[in-house]
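Missing here: one protein chain of the complex. Every other protein chain is in place.
Now for chain A:
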């Protein structure tokens, strides 16, 4: 493509793009295999607050996707690398099922607050404690700022409202590490060793996947699966580089036009 360097990496969203709950998007496994035969790095990027990399990987392998754990980069991975980089000792307000992604991180005498989705931990005492730490100078790190999510028993509050409340209390701004933050995409690319202008992102979320990636300097491809609703491609400015029916179509386009 004119004005762009050769493509070196493809970032792929998981839920809604490769699979919907326990069902793979038709043809997605084969499409992934075709992509792997090209000389391009592949990484899987997702905003997760509930699932560790291992849980994500197990589900994908059960659906016969050829994926390795080290290829997965989640909002929890992004939080972890930020903690390591800044040498913070976090108070982790995350689901217990994700704690394994923070193995080895020193959490004694915490000096940073990390907020994921933690219904069991969001209570008056813990939030007061987090607040006092922030007031004493601890940075507030948010896995992401989703307003709510869908549970079997109905809608439920996401981490966003609690992050927003603490921001108001302490008059501070959280560092958000998940999609659509620019840093999330650049971090995901860092071990591939390529710049955003050499990468493309495929996802079903116009704002978080496509908008975020394009804002970071990548190309964004929106797929009409998962959470896609008619007209979503108009939700980002500039619009998606490409909107196509599903992941296999996106791969086909890349193989034909971007390599």
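Basically, contacts are C-beta pairs under 8 Å (C-beta built on N, C-alpha and C of every residue); 3 or more make two chains touch, one makes a residue touch a chain; residues count from 1.
We adopt the following convention: contacts and distances are computed from a predicted model.
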Chain not present in the shown complex, as UniProt names it (candidates "Protein C12orf4 homolog", "Phospholysine phosphohistidine inorganic pyrophosphate phosphatase", "Actin-related protein 2/3 complex subunit 5" or "E3 ubiquitin-protein ligase NRDP1"): "Phospholysine phosphohistidine inorganic pyrophosphate phosphatase"
Option touching the unshown chain, where A:38, A:55 or A:157 are the choices: A:157
Of A:33, A:68, A:123 or A:245, the one touching the omitted chain in the full complex: A:123
Hidden partner interface residues of chain A, rising order: 119-120, 122-124, 127-128, 131-132, 135, 147-148, 154-158, 160-162, 164-171
